[in-house]
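All remarks here apply to the structure that follows.
Only one protein chain is missing; all other protein chains are in place.
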Amino acid sequence: MPNSPMEKVAKATPEKVAKRIRGLSDRAIAWIFVAPSIFLLLAVNIFPLIWTIRLSFTNFRVNRPNKDVEWVGLRNYERILGDSDIWMTMQATAHFLLWTIVLQVLIGFFLAFLINKKFRGNDMWTTIIVFPMMLSPAVVGNFWTFLYQPQIGLFNYVVSFFTGADPASFSMIGDVHLAPWSIVIADTWMWTPFVMLICLAGLRSIPDSIYEAAECDRASKWRQFWTITIPMVLPFLMLAILFRGIENFKMFDLVVQLTGGGPGNITTLTSIDLKREAFEKWKTGYSSAYAVILFVTVFGLASIYVKALNKVKER
Amino acid sequence: MSYSVTEPSSRTKWFAGSMVILYAIITLLPLVWIIATGFKSPSDAIAYPPKVVFTPSLEGYVNLFTERTRVTPQMLEEAGEPTKWYDKIVHEQGAVISGKSRYGERFFNSVIIGFGSTLLCMILGTAAAYAFSRFRIPLKDDLLFFILSTRMMPPIAVSIPIFLMFRQLGLNDTHLGMILLYTAVNLSLSVWLLKGFIDEIPIEYEEAALIDGYTRFQAFYKVVLPQAATGIASTAIFCLIFAWNEYAFAVLLTSGTAQTAPPFIPTIIGVGGKDWPAVAAGATIFLVPVMVFTILLRKHLLRGITFGAVRK
Partner (left out) sequence: MKTKITLTAITLAAAASVQTAQADELTLCWAAWDPANALIELSKDFEEKSGHEMGFEFVPWPNFADRMLNELNSQGQLCDLMIGDSQWIGGGAENGHYVKLNSFFDANNITMDDFIPATVTGYSEWPKNTPNYWALPAFGDVVGWTYRKDWFARPELQKEFMDKHDRKLDVPNSLDELKDIAEFFQGRDIDGNTVYGAAIYTERGSEGITMGVTNALYNYGFEYENPEKPYEIEGFVNSEGAVKGLEFYKELYDNGTPPGSSNWYMGENIDAYKSGQVAMQMNFAFIWPGVEADPVVGGGNSGYFPNPAGPYGQFAQLGGQGISVVAYSEKQEAALEYIKWFAQPEVQAKWWELGGYSALKAVVEDPGFASSQPYAQTFLDSMAIVKDFWAEPAYAELLLAMQARMHNYVIAGNGSAKDALDSLVKDWTETFEDEGKL
C-alpha cells in the first residue's frame, strides 16, 4: 500500500525531523500530549454522537420513562425527509447562511483593506470595531428585538433619518419579507469584525517586496489588487468562511431571542426546529434522527470545503 | 527618508481613516444604546419616541443586584426612612429590597467556567498541537479533521445524550461539567490555531536544545512554549469569548448552581415586564471582563488570527 495515510504523513514530514523524532520516548510523549484531548473529545463529543445515532432508530422519549422503547428502523428518517416543513427550515437556514457570509466577507474585507492603509490610530479603531463580537449572542438577539421596535427602538428612527421613510411604516421582525433580513443584519453587525480580523491578518502577511516587484513591472494598482492581494488573501478568506459557515449553520441563540422563528416559520432555522422537537415535544428518537441528518449535511459540506481550501493553500 | 511604493499616500490614508471611523460609529450605535439604557429609568428606557437625552439613573444597576417586593404604602411607611442610597431608589418604586439577586452568582459562575475552561483548553490544546506539529502520528490528517468536525455538531444535537450522560455521572448543573464541555467544544479551534503557531517556530531551536542535553519535554516548555506565547494568548481570547458567551448548552444543562450569566441576563424582569435598564446594566457589566482581557492582549489578537498561515 504505497498510498496509505501513514505513508503520506511520513512523506510530508521533512527527513531531518523524521530522523530526530524517531525513538520510543518521543512516541510516548506524542501520545501523552495527544491522548487527553482525544479522550475528552471522544467522551464529550463522539460518545454522545454515537448515542444519538443509536437513539435515532428508536421511538424513545425522555419524558415517558415508563413507556417501552421500540426499534423503529428508518421510520424517523423517512418522516423527516418527507416533511415539507423541514425543507422550509433548511431554506431559511440557507438564506441566512448565504447572506451573512456574503455581507460579512464583503464588508469585512473592505474594512480590513482600509485599515491596512495604516492611517493614524488604526490600531485603536480596529479594537473598537471588534467590540460587538465580544457580546453574548443571546443578549445581542434580545437587544435587537428592542432596537427593531418601530415605536421605541432605535433602528427605524435611524433608517428614517437617512431615508426619510416614516419609522412606523415598516417592521423588521413583523414583516414576512423583512424578518429574514432582520436576523442577517444582527448577525452581520456582530460578526463582521471576525472576518475583518482574518482578512487583516491575510493582508499583513503579504510581503512588501511582492508589491515592490510589481511596481517595477509597472503593473497598475488595479492589477496588483487582482493578481496579488486577492489570491494571497484568499486562503484566509476561505478559512473565515469555513468558521462562520460552521457557526451559522448551528445558529440558535441569537435568532431564537430575536424572532422566536417567526413570523410563521419564516426564520425558523433548523437548530430552532430541532430544539422544539427535542426539548419541547420531547421526541427524543425523532429529534436524534434529525440531528444526525444535520450533522451529516454539515460534515459533508465542510469536508468538501476543506479539500478545496487545502488546494487553494497549496497554490 | 526613502520613498516606499507600499506606503499609501496621505490622501488615501485620510479617506481610509474616515471610512473606518464612520463604520465604527455606526457599529457602536447599538452598543452605546445598550450601555445608555443601563443608566435610564425603566420608563425612560421604553419611552415613545425613544429618548436620547435623559436624566441618568442608577435604578437599573440597583435592580440588577437586588430582589425587590412591591409592598403596600402602609407597609412602606412602617419600613421607615431609607438609610442607604440604594434603599431610597427602591423605595421610590414603592418596593423594598427582599434580598440580593442571582446576578452576582451567575457572573461568578461565568468567571469560573469561562476562565477555567479557557485555561484547561490552553493546556490540552498546546500539548496536542505540539504533538501534531512535531511528531509522526498515525492518521494525522484524519485526526485533525476529526477534531475540527467536533465543532460542527449543533449543540442541540448532542445535548440530549450529554444531558443523560451528565446526569449519570453527577455532572449535570456542575461547574466541572460545564468546564469539561466548553473545553471540548473549544479544543478544535485551539488545536487548529496553535498547531499553526507551533509550525511556524523553527524546529532548529529545539534541535539545538536537544543537543545541549535538554530532554524533549524540557525543550517543549523551555523553548517552544515561550515562542508560542503570542499564539497561546490570542487563542485564549477566542476560547474565552466563546465560553463566556455560550448560551445553548448553558440554558439546557444548567439550572440552580452552575448557570452562567448569558441565559440569565435576557430574562431579568422588573415590575410586570422586562426590566430593560437592569438587562442593559447586566449586559454592560458582563462585557467588561472580556473587553479588558481583549484590550490587554490586543497586540496578540491580530497575529493570532492568522491561524499560523503567515508567509513571510
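As written, the chains take the letters A and B, and residue 1 is the first residue of each chain.
One rule holds for everything that comes next: a contact is a pair of C-beta atoms (placed from the backbone, for glycine too) under 8 Å apart; a residue touches a chain by one contact, two chains touch by 3 or more.
In this text the structure is predicted, and so the values were computed from the model without any measurement.
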Visible contact partners (per top-of-document touch definition) of the missing chain: A, B
Touch with the omitted chain, as defined above, among B:80, B:202 or B:256: B:256
Residue touching the undisplayed chain, where the options are A:145, A:229, A:248 or A:271: A:145
Hidden-chain contact residue, picked from the options A:160, A:205, A:224 or A:265: A:265
Residue ranges of subunit A at the interface with the undisplayed chain: 62-66, 145, 148-153, 156, 168-176, 256, 259-266, 276, 279-282
Interface with the undisplayed chain - residues on subunit B: 43, 46-49, 67-72, 94, 98-99, 163-164, 167, 172-173, 251-252, 255-256, 263, 267-269, 271-274, 276
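Rule of thumb we're sticking to: only the chains that are shown with their structure count from here on.
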Centroid distance [mean C-alpha coordinates] between subunit B and subunit A, Å: 18
Subunit A contact footprint on subunit B (complex, rising order): 4-8, 12-14, 16-17, 19-21, 23-24, 27-31, 33-34, 37, 46-50, 124-125, 127-128, 130-132, 134-143, 145-162, 164-165, 180-181, 183-184, 187-188, 191, 203, 207, 210, 215-217, 220, 241, 244-245, 247-248, 251-252, 261-263, 265-266, 276, 279-280, 283, 286-287, 290-291, 294-295, 298, 301-303, 305-307, 309-312
Contacting residues of subunit A [partner subunit B, same complex]: 5-6, 8-10, 13, 16-18, 20-21, 25-27, 29-34, 36-38, 40-41, 43-49, 51-52, 55, 62, 107, 111, 114-115, 117-123, 125-139, 141-144, 146-147, 151-154, 157-158, 189, 192, 197-198, 200-202, 204-205, 207-208, 211-212, 215, 235-236, 239, 246, 249-250, 252-253, 257, 270-271, 274-275, 278-279, 284, 287-288, 291-292, 294-295, 298-299, 302-303, 306, 313
